[in-house]
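With one protein chain held back, the other chains of the complex are shown just where they sit.
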Amino acid sequence: MNIKLDEPIFEVENLVIDLYAANVSVRAVDGCSFSVYPGETLAIVGESGSGKTVMTLGPLGLLPEGVSVDMKGIARSGDQNLIGQSEKSLAKLRGGNYGVVFQDPISALNPMKRIGPQLASQVFRLTGASKEKSKEIALDLLRRTGIPDPVDRYTRYPHEMSGGMLQRAMIALALAGRPRILIADEPTTALDATVQAQILELLKEIQRDENIAIVLITHDIGVVAAVADRIVILYAGRVAETGTVTEVLINPVHPYTKGLLASVPDLRAKQSELLTGIPGTPPDQSQLKPGCRFSDRCSNAIETCWQIRPTLKEIESSDGVHLVACPVEIANIKGKGNA
Amino acid sequence: MDKSTFNKTFNAAAKWPWLVLTPVLVFIAIAIFSPWITPYDPVVQDYSVTLEGPSAAHWLGTDYLGRDMLSRLISGVRVSLFAMSIVLIAALFIGVIIGSFAGYVGGKIELVLISIIDIVLSLPSLIFALAIIGVIGPGYWSMIMALTMAWWANYARMSRAVVISELHQPYIEAARVMGSGHLHIFFRHILPHVLSLVIVYASADAGALVLAIATLSFLGLGVEPPTPEWGQMLVDGMSYLEEYPRLVILPGIALTLVVVSFNLLGEQFALQKVPRALRGYKLKRKKRQRQLEEDIILDGKVDQ
Partner (left out) sequence: MSKLILRRIILAIGLIIVASALTFSIIAAAPGNVAALIAERKAGPSASAELVQQIAEELGLNDPLPMRYGRWFSDAIRGDLGDSLRTGKSIDQEFSERIPITAILLGGGGIIAFVMSLGIGLLGAVSNGRTVDHLLRAFALIGASTPNFFVAALLVIVFSVSLGWLPAFGGGSFVSWIMPCVTIALFPGSVLSRVVRVNLQEIMSRPFATTGFAKGYSRSSVLIYEALPNIAVPYLTTFGAQFTLMIIGSIVVETVFALNGIGAFFIEAIRFRDFISMQATLLLFIVFFVFVNLFVDIVCLFIDPRIRRETHG
């Protein structure tokens, strides 16, 4: 693992994001912190609605139209705090430092424009190269992302290409500004299983070559195990557990993490071992209640779980820092250790 | 966030959609009670007070025949809305019958009927109405007839679409299996659906009809003097445009206000209430957008 413990290039501290529309407000992100270092892959894992996309893309100003947002906290990139920046300066930052790859490449590319020119105009805008040079760079990017016959694909429209090819083009687009961080929002969810592995391999390859950081937003533990270095488990807008992938996946502590891992199908398991899900549904985030948000679904919950919000505490770990927000489980571990 | 009071008004309108009904209801009330609330008889001429400006006796002044402008404007609501209602009801009646018949029987009869409907719709309604007036001559009832003949096809096409989509519903199959006759199925199960949808459309269409009536009257092919109708009052006033613009502006404003009220209602319907099967493409998109917004807010599901 090539984790570098120098300066993080993107660091979020105590981030709170409230979303408003019409008559409802939702606290989508409730006091989250995480950081990303150059050359590492950070996986952000959670169910849909857990706030993983809002938490990652929100500070960059990439939230859907029609929703008003209220953000508090710090999102540090270099020496700048992204929170509270004007839309204009955020826009400037987004194209250059950050590349974003979205879930469904077919709808994420403009259907009225050819692939090549979409890419070349981005190169032209960000690098200031001449038009001809931009086209050359664009073709190079297509080639680099493993698109066969890039000269032909250059003139294609999105609807004329397969999902896998489009996701490669999307990655090429994200790389056009030579970003230091690549945010991949469920990059393989919409793709065929065989293509998924190729795309993940491509991301890893790019990371090795360019030493860029990847923030991988996903709900798929299999993907995390394959490519990520560190993991943040998000539940209902709060970080439940975080640590290196090897540590968290092998020694999960938070009941939610355990449940999540238990619900992953294991091909080697015997048929008699039933797949276990987590009972209940995630809480309604428009109603703020005290205590741990997982308590209603947790089998270990004690009375204080509904009263006191748990904080992230470091526990003993065999590999890197391991933080857990569950006092009950931490007490259990300590109890075992003492006994 | 810019939260001026102006915005608040708009947000209030978004919160209570029925608020947009208020102006329409006010105009309907004026139409009903106009004989009792006009200060003067709108058609009685008084040569002692021709072309007078606003005064205590005549709040909005008088026209070139000494008729009270306010009374004429108020009566104009009744004339417009009455003519509009007749056309709307007649066109609805014909359209729903022909359209649902076409949809229900299907086959060659449907093909013939839908062709006729499509040909009528290939011409703008008002052009078609003008052609009919050209044949049967101008006048109040000619106008009513011409507009009805131009307007029914819209509702026929809509009714047919609703009938066809309803025929494939399981409950219709069930009724058939239970031995209900055609007429019973049609009147009991299908017609209520058709009516509820087509009437919503028709009310959104009322503004366009009021405009059409005023335009025909303005062209001298609709409501005739001395009946107070805004389009016709306006064309009367055109001769006095330079000295007495009031004679043109007042009926114009009254007309615009009524059309705005109905169009406001229509816009509301288009945004929220209209079933998507009919508007297809456009409405489906709108609904998807609303769905998206609800998802984001209620579940915090920005991931999708």
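Should a chain be cited, it is by its letter among A and B, assigned in written order, with residues numbered from 1 in that chain.
In this section, a residue touches a chain if its C-beta (ideal position, glycine included) is under 8 Å from a C-beta of that chain, and two chains touch if they have at least 3 such contacts.
Predicted model only: the values in this text are computed from it and were never measured.
Colleague: With respect to the chain omitted from the figure, which of A:61, A:146, A:163 or A:320 is a touching residue?
Modeller: Final answer for the missing-chain contact: A:61.
Colleague: From the list B:57, B:89, B:127 or B:174, which touches the chain that is not on show?
Modeller: Candidates B:57, B:89, B:127 or B:174; residue touching the omitted chain: B:127.
Colleague: Looking at the whole complex, which of B:143, B:223 or B:259 touches the chain that is not displayed?
Modeller: Only one listed residue reaches the unshown chain, and that is B:259.
Colleague: Spell out the interface residues on chain A facing the chain that's missing from view.
Modeller: 60-62, 64-66, 87-88, 91-96, 98-100, 102-104, 107-114, 122, 125-126, 157, 159-160, 170, 173-174, 176-177
Colleague: In the full complex, which residues of chain B touch the absent chain?
Modeller: Contact residues on chain B toward the absent chain are 2, 4, 6-7, 10, 115, 119-120, 122-124, 126-127, 130-138, 207, 211, 214-215, 218-221, 231, 234-235, 238, 241-242, 245, 248-249, 252, 255-256, 259-260, 263-264, 267, 282, 285-286, 289, 292.
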